[in-house]
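One protein chain omitted, others in place.
Here the chain labels run A, B and C in written order, and each chain numbers its own residues starting at 1.
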Amino acid sequence: MTDLTPRPEDKFSFGLWTVGWQGVDVFGPASRPLLDPVEATYRLAELGAAAVTFHDDDLLPVEADREATLDRFAKALADTGLRTEMVTTNLFSHPVFKEGALTANSREVRRYALAKVLRNIDLAAGLGAETFVMWGGREGAEHGGGKNIRAALDRLVEGLNTVCAYVREQGYQMRFALEPKPNEPRGDILLPTIGHALALIGELEHPEMVGLNPEVGHEEMAGLNFAHGIAQALWHDKLFHVDLNGQHGPRFDQDLRFGAGNLRGAFWTVDTLLGSGTANRYDGYLHFDFKPPRAEAADGVWESARACMRNYLILRDKVQAFRADPEVAEAMAAAGVPDLDQPTVDEGESLDVLREASYDIETLGARPVAQEALDQLAMEHLLGVR
Amino acid sequence: MTDLTPRPEDKFSFGLWTVGWQGVDVFGPASRPLLDPVEATYRLAELGAAAVTFHDDDLLPVEADREATLDRFAKALADTGLRTEMVTTNLFSHPVFKEGALTANSREVRRYALAKVLRNIDLAAGLGAETFVMWGGREGAEHGGGKNIRAALDRLVEGLNTVCAYVREQGYQMRFALEPKPNEPRGDILLPTIGHALALIGELEHPEMVGLNPEVGHEEMAGLNFAHGIAQALWHDKLFHVDLNGQHGPRFDQDLRFGAGNLRGAFWTVDTLLGSGTANRYDGYLHFDFKPPRAEAADGVWESARACMRNYLILRDKVQAFRADPEVAEAMAAAGVPDLDQPTVDEGESLDVLREASYDIETLGARPVAQEALDQLAMEHLLGVR
Amino acid sequence: MTDLTPRPEDKFSFGLWTVGWQGVDVFGPASRPLLDPVEATYRLAELGAAAVTFHDDDLLPVEADREATLDRFAKALADTGLRTEMVTTNLFSHPVFKEGALTANSREVRRYALAKVLRNIDLAAGLGAETFVMWGGREGAEHGGGKNIRAALDRLVEGLNTVCAYVREQGYQMRFALEPKPNEPRGDILLPTIGHALALIGELEHPEMVGLNPEVGHEEMAGLNFAHGIAQALWHDKLFHVDLNGQHGPRFDQDLRFGAGNLRGAFWTVDTLLGSGTANRYDGYLHFDFKPPRAEAADGVWESARACMRNYLILRDKVQAFRADPEVAEAMAAAGVPDLDQPTVDEGESLDVLREASYDIETLGARPVAQEALDQLAMEHLLGVR
Partner (left out) sequence: MTDLTPRPEDKFSFGLWTVGWQGVDVFGPASRPLLDPVEATYRLAELGAAAVTFHDDDLLPVEADREATLDRFAKALADTGLRTEMVTTNLFSHPVFKEGALTANSREVRRYALAKVLRNIDLAAGLGAETFVMWGGREGAEHGGGKNIRAALDRLVEGLNTVCAYVREQGYQMRFALEPKPNEPRGDILLPTIGHALALIGELEHPEMVGLNPEVGHEEMAGLNFAHGIAQALWHDKLFHVDLNGQHGPRFDQDLRFGAGNLRGAFWTVDTLLGSGTANRYDGYLHFDFKPPRAEAADGVWESARACMRNYLILRDKVQAFRADPEVAEAMAAAGVPDLDQPTVDEGESLDVLREASYDIETLGARPVAQEALDQLAMEHLLGVR
């Protein structure tokens, strides 16, 4: 086992709203006192984070304190060496966004939302953030008639085109990352999965400027395989950022610490991020978007944050050992995994060759596929018994 | 209430495998005798269908009978006036495809799969089918290591590019429609949702030749809103075909008759297909892909088929009445639905105007959105109490 | 269609916390101003409710105002003729209950929780409430080691035995109703379904004093059939109360108005409550436990409340018409529904007779079951096309 101390080169990043969550939910008020985001920055640095991220309203809830807080925050970044790698806009908390922001039926709300994003982009650029996440938590509906989905997609495209054009005009070095989620807090949300968001990007004026920020729990709320989802995003060269946490399948958004929830899924998530067996490796920040459970006091908040990084490092070690294990390589070969890299039709081959060939489908149908044996090897690496 | 007799212009279409399902499942063998697909064609015509569709193996399970069956089938089409509007290839039943077809790790299997598709495309073209559906039911995995997802997407693209090129070469008038499904029979399936399939299409050599064939139950198995999904597909101009049926949320694939399962969802599905309030209307065939429950004997099979069409016609009537109701128009206006058609930023407007405007967000946050009132009107149209 | 005006004899009841929900959720603060619970009582009476219910903290959040508020509330009840049919205790909002109430690991918290319940029982008795609901929203865990489930069940039984003994001592006419829920706000909650709660009741000292208060959405969050669940509760004579609302399957707790969500499920829920075809009829209050969506302003709150009752009355009409329809009676007979009332073995019949009989299982296996035809009749009653 290698050293499990988080280091800057591990590129761990935390949303200030994660450790700062006070525990307000539908069934009860805050269970924890307000955490000063600047203090949180120092604390995250001590734990080993390389960067922090925030929504405008997390760091700067009170307009009058804006400049003073930014000064304190800048000092904290300088003191700790942390970066602000990503910034995002809160378009979901204030009641003005209760029926949507960039896709609200109210044009005045849409304009306000866009203005709020633009202002925040300037801030982000000033802080050197290179990724700007867009999560449209209230862009959706409970029912069928009140939201024209096709018009809403038009407005979403308009909004994204507008902010992309603005970033280009200003010459900012910044990319956008859309964050899909199927539901909660709205009954159904626009761009519910990685796939829907990828598809929308194809309709933008500058698709190269927009990618994804998928979140483990959001895909798992739809029963989808997160590792498969980010593999497809990487395949499209669109994994611009990632939100790591834990979830127990279709239910409310749990935002557990990374590793909790679907642990085997977390192993394959790390494997996919590392690009194992492919040319697609994620090299961005490893961003934890979790919520320390409401029951915890401050000790639990920091333990939960610490464990996110620790679990990632443990899993990274295990994935690397799995991929380096000669018996695994043999099992991969037995399962035919590398064979899938080979094109089905040879270059220049006539389809007639393929069509006229004779196939012994009974023998092929009876062939071993050796997937269970391979998966059990992965299981034993994960459990630390190899 | 208008006449609910299905007519050819309603464009109802049935898979021969639907009424032909014998009831084999994981827990028991066939509960119904084999139904001759040609007989089924006559029967579906009597019930009011305008077209039938099939997998190669449904119509032509025995190679030796191929020509004779095709002759009988051609006669049935001629006798009844039915069309073969869509054909699809069975790439999931024979054990040869147990670990995938176009994305099997075995290259030999991939080549056989491709050959099977090509042969079936020729058949489809000969029958005048304009849509060719691709459902990759076994393209997926139970576990993480045995399938390289990125390589699998490469192979899927290779396969689709190959068949598109073939269709172009042959000069066939045919488009492909991908059918997404999240899981079952594999633990996780490639292209699990409408969104993932739309995204993949963007990577093809001829994206204009490939669209979607979404199925109600498949999206609902992931807890997704089907009407929202097909609205996005229509917005991308990619709703090439549609599979109508019923499902009770995340569980096994139920393939209930259309209307059963999520009835309110079915209302909004019909509304979306009719393009209500938009310029995007679906004008293809209304294809039922359902399974008469295994418990039913022949009477139940046909009742179930009849009810699919009848429920569509009932819902179409209700949707049209809802959209024509002046009180609904008022409620739509009160909910601001038409306002979403208006761009957020005026053409040529400087963003400075928007950024420097003053927004009364407290008043906007307290505004009525009137969604419940509008939804209750829809409910009452659905229930037939208006 | 009969008159759809709610009347006192319809026994509609509302939680004061339903229309009073201000819209606080995990992602945003209140979107609506505080609603005075006494004003809400007058308003619900105008809409046609027969009763109101509350948690102690809904009506009496401020200890200093307790007596004054109770006086105003008593006057409202007298003015309107409404009853307080049920009272419940809030054991989930205050952070003191963050890790459980009657099953908190902290004994001091458990003692406080019990004291809070006892005080509230006195209040309930004084108001003439005959049902006292217990929902243990925070009784559960996110993870496996921190809660000894068997000890927690011991404590739950201890708590229930204690309050039952107290009610007997005081001579109150009051029964308890347990409310199951699978998860949210805790990762997993004790007594997750109707079944688990029924089972626990069997272990109490006075099982006759304790029954259930099942909620539509809570069972549907586990993918369970609510009508089946309350049918089993009625069969055990344990349906003491019911919470009606709407939900879209496994996801966050939506608390939609009754009818929204699973509409066909709502039809069978009403059918089951009416005891159709059985000797088990529910004759308690029809209690709506829903949340007007956060986006709505006051108009939407009251429209949503109004529609809960209206949808119940519409569905009741339809269920009664369905059950009175001679064609339905025929279809029921064809489906063998009444045959299930007949015992399988005759009274006094030797099992040898049954064992030695010859069964033509092939013919029986091929028999029509006629379920689709019957279900389509129900569908058409629901849609108002018969």
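Note that in this section contacts are C-beta pairs under 8 Å (C-beta built on N, C-alpha and C of every residue); 3 or more make two chains touch, one makes a residue touch a chain.
Only a predicted model underlies this, so the values are computations on that prediction, with no experimental measurement involved.
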Next item on the list: Can you work out which residue in A:E85, A:E99, A:E215 or A:E296 touches the chain that's missing from view?
Entry: A:E296
Check: Considering the whole complex, which of C:A40, C:L59, C:A197 or C:V242 touches the chain not shown?
Finding: C:A197
Item checked: From B:P214, B:P293, B:G365 or B:G384, residue that would touch the chain that is not displayed -> B:P293
Margin query: One chain isn't shown here. Among C:G15, C:P182 or C:G217, which residue touches it?
Written below: C:P182
Next item on the list: Touching the hidden chain in the full complex, which residues of chain B are there? Just list them.
Entry: 23-31, 92-95, 97-99, 137-138, 142-143, 182-185, 187, 221, 248-254, 256, 260, 293-295
Check: In the whole complex, what residues of chain C lie against the chain that is missing from view?
Finding: 94-96, 98-99, 102-112, 114-115, 118-119, 141-155, 158-159, 162, 166, 182-183, 188, 190-200, 202-203, 221-225, 227-229, 231-232, 234-236, 250, 264, 267-268, 271-272, 277-278, 280, 322, 328, 332, 335-337, 339-345, 351, 354-355, 357, 359, 361-362, 364-367, 369-372, 374-375, 377-378
Checklist line | In chain A, positions touching the absent partner | finding: 1, 4, 31-32, 223, 248-251, 257, 259-264, 292-293, 295-300, 303-304, 307, 310-311, 314, 318, 365-373, 375-376, 379-380, 382-385
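FYI, only the chains that are shown with their structure count from here on.
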Checklist line | Mean-CA-position distance for chain C and chain A (Å) | finding: 38
Check: What is the distance, in whole Å, between the centres of chain A and chain B, each centre taken as the mean of its C-alpha atoms?
Finding: 30
Check: Which parts of chain B, given as residue numbers and ranges, touch two or more other chains?
Finding: 223, 250, 264, 365-367, 369-372, 375
